[in-house]
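Notes follow once the structure below has been shown.
Omission of a single protein chain aside, the complex is shown with its protein chains in their original locations.
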Amino acid sequence: MQTLRVVCYLNQFFGQLGGEEKAGVGPDVVPGAVGAARAVQQALGDAGTVVATVRCGDNYVAERDATAIAELVSLVTAQRPDLLVAGPAFQAGRYGVACGALCAAVQTQLGVPAVSGMHEENPGVDLYRRQVYIAQTGGDTARMLDEVRRIVGLGLKLARKEPIGSPAAEGYFARGLTHNVLTESNAAQRATAMLLAKLAGAPVTSEVPLPTFAPVPAPARVQDMRRATIALVTDGGLVPRGNPDGIEALAATRYGAYEIAGLTELDPTQYDNVHRGYDTTYVKQDPHRLVPVDVARELEQAGAVGKLHEVVYSTTGVATTLAHSQRMGREIAAKLKAAGVNGVILTST
Amino acid sequence: MRLTLQWSQVNAVRAGAVTRLVGQDLEVNLEELQALGEADPRLQRVRLDLAHPGESCRIGRVFDVMAPRAKLDGGEDFPGVLGALARAGSGRTVALANVAVVVTDQQLQSTGTLALIDMAGPGAALTEFARTHNVVLSAWPGAGTGRSEYLAAIRLAGLKAAVYLARAAGDRPPDHVEVLDLPAPTRVPPAAQHLPRVAYVFQIHSHQRPTGVDEGILYGDPIRRMLPTLVHPNEVLDGAVMRGFMGRNATTYAIQNHPIIRALYAQHGQTLWFVGVVLTVAQATEPERVRSASMAAGLVAEVLGADGAVFTKIGGGAPHVDMAQAAAQCEALGVKTTLIVEDMSTDGSSEGMLLFNFPGLDALVNVGSSQEVLTLPAVARVLGADDLAPTIQGEVSTSYTGLCGAIEQTGASRLVALIQ
Partner (left out) sequence: MTPVAVMVGANRIVPAAGIIHPMGNAELAPAEEKALRRRIVERALQALQADVAQPTVFKAP
């Protein structure tokens, strides 16, 4: 079997440049395996050679984001690798995010397989598990050698295009992606067996998890509405005419922030609607049927509400993935909170 | 009700001067079968091709697949559609194993919704129809034949071919006899009264797309305003129920060999008592959906007195909700349920798989992801799709839903979407 060219990515600490005081250091590349990359070489044995170790300070990446990743991708590209092994990052959050971002970029831009490893609480997991195979590790280096072996084992399979087993079997974070596989028995046989088990009171493993939504703690009520700032938000697809932010009609990943300061009404000629999940005729005729600026402004002027927030946030809620919905919700909430908003009326279609 | 299926094994199919079964070789007078099809004024030309397992052959424009069956002793074939109206499910029926009639659609311009069958290669492993000797029936519309008429005509041609071929076996000694004998649900012998009573809730059409006037689905009725009803399982196996004209991931063949009914029959009297089949349709409006769910649950729990029920659906995502509502109501009445669902996600993510979340629906089986794409290699010849041959003879990229038989919503297929 051909010996694979492997490139390792490490942060300043694991790359032996220094501790937190070196977190701002820029990217560099050294030939062969240095620092923690030596464990990767050990795990590879004859199957591969760590031809280079790319290193970078965690703060450098965290602060420069895409530009830093681009620099790192160039360094990786120059090494013509068959596989990138990033980390393991354990619980180091900036490091984990950098590993995930670099692996994702290398996969997409170079078409080179990549693998990483981190602890389940590392923010890099949630951000990148869908795109990148991330092996599950402990919180510290206590079992690093074993964990690196597992990471490298996964990486070798990816590089050789061998089938990857289930998350439980191979020790990586479930990517939550579905993949068709042929089984021994047909669905009807499996369903009958499953029903008999259920009737007998035996445990059954559903082939589809019911979407579970963690309960959201209810925010405390607004104490004094006459002094409160209320914002209007919608997932009904309201956009300014021309859709300047390019909010997608389906599977939105973006939302817009639209000024209503000084407006007592929304002028229908200035707005449009891109939502493809319902007939938008009526809300185009009168956007208040979706975002009640007219009534809200009256209530503000009458003193029933302290203040109507000057920005309306809007996106389209059709075929939006759960991941993007949650992200957009978090981002909008953060902005509203920073602006001192006390309550939100979200109009959903 | 007692149905006897007389099975004849077929291991080869070829053209011959006379349609007959010689040993396990089926010889077909293709000209005679062609004339049978062309007798319908809605069709102007019929062509028959043969495709055998293992051949480097791709069948395109697949509309539906039927299994060769013919009633003996004067019974009516596919009553209400081909034969006169009569109750299906009893008496003797001749059946040919390893043969299928594959009907292609030669009228549809945008072929995105039509399927392929590969007789060899990676695509073949995924479908039952790569293991059957296929008599491929292609018919062209006569002048002035509209869409609805054309579909009714080609479906009828397929059913006629299915009967014609099965009759080749005649009343000769079958290779294998299968007796499907199930008493009415009220007649349970004392020794079997401890067994859990299990029903099957069969959603046979989705009104996301209304049926045409001659689009017979239940004893030839287009079931436009059908409320939940009851049938004996043998009726489903013996030609009373047919796939409509737009059943995605569903074939008439799979209904004729209904895998749930067979699986329940296999366990009947041993681990369960099969009490019957409830037929439903997926409704287009919420009030109708609520009524249907309520009545279906009533039939399952209060009329059949079932302890458990298996559910399947047809159509797209909204039928999931219909099915789930009916099942949720069954669970609320103390009936344990299992459902067969499709992976409905559009981004391959596991959270988008289902469109419902009702308590108690914790036993779900999935038939795979329709959207996932696979690549099929080039083949030596294309059948049933002359106009598409330039594009589909070479390497083809298709979603799983584009492979006939890879995903059967009745549960006949073996694909499953695993979450990784």
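For reference, chains read A and B in written order, and residue numbers begin at 1 within each chain.
As a convention for this text, a contact is a pair of C-beta atoms (placed from the backbone, for glycine too) under 8 Å apart; a residue touches a chain by one contact, two chains touch by 3 or more.
It should be emphasised that the depicted structure is a prediction, and the values quoted were computed from it without experimental measurement.
Enquirer: In the intact complex, which of the presented chains make contact with the chain not displayed?
Expert: Hidden chain, whole complex, touched shown chains: A.
Enquirer: Which one touches the absent chain: A:A39, A:V85, A:A187 or A:A296?
Expert: Considering all chains, including the one not shown, the answer is A:A296.
Enquirer: Which residue, A:A174, A:V222 or A:A249, contacts the hidden chain when the whole complex is considered?
Expert: A:V222
Enquirer: With the full complex in mind, choose from A:I230, A:I260 or A:M328 the residue touching the hidden chain.
Expert: A:I230
Enquirer: On chain A, what residues meet the omitted chain?
Expert: Against the left-out chain, chain A lists 211, 213-216, 218-219, 221-223, 225, 228, 230, 236, 278-283, 285-286, 288-292, 294-296, 298-299, 304-305, 343, 345, 347-349.
Here is the rule we use: only the chains that are shown with their structure count from here on.
Enquirer: Which stretch or stretches of chain B touch chain A in the complex?
Expert: 125-126, 196, 198, 259-260, 262-264, 267, 271-272, 307-310, 336-341, 343, 345-354, 357, 361-369, 372, 400, 408, 410-420
Enquirer: Under the definition above, what is the set of chain A residues touching chain B in their complex?
Expert: Contact set of chain A toward chain B: 130, 164, 166-167, 174-192, 194-196, 198-199, 204, 206-213, 251, 319, 321-323.
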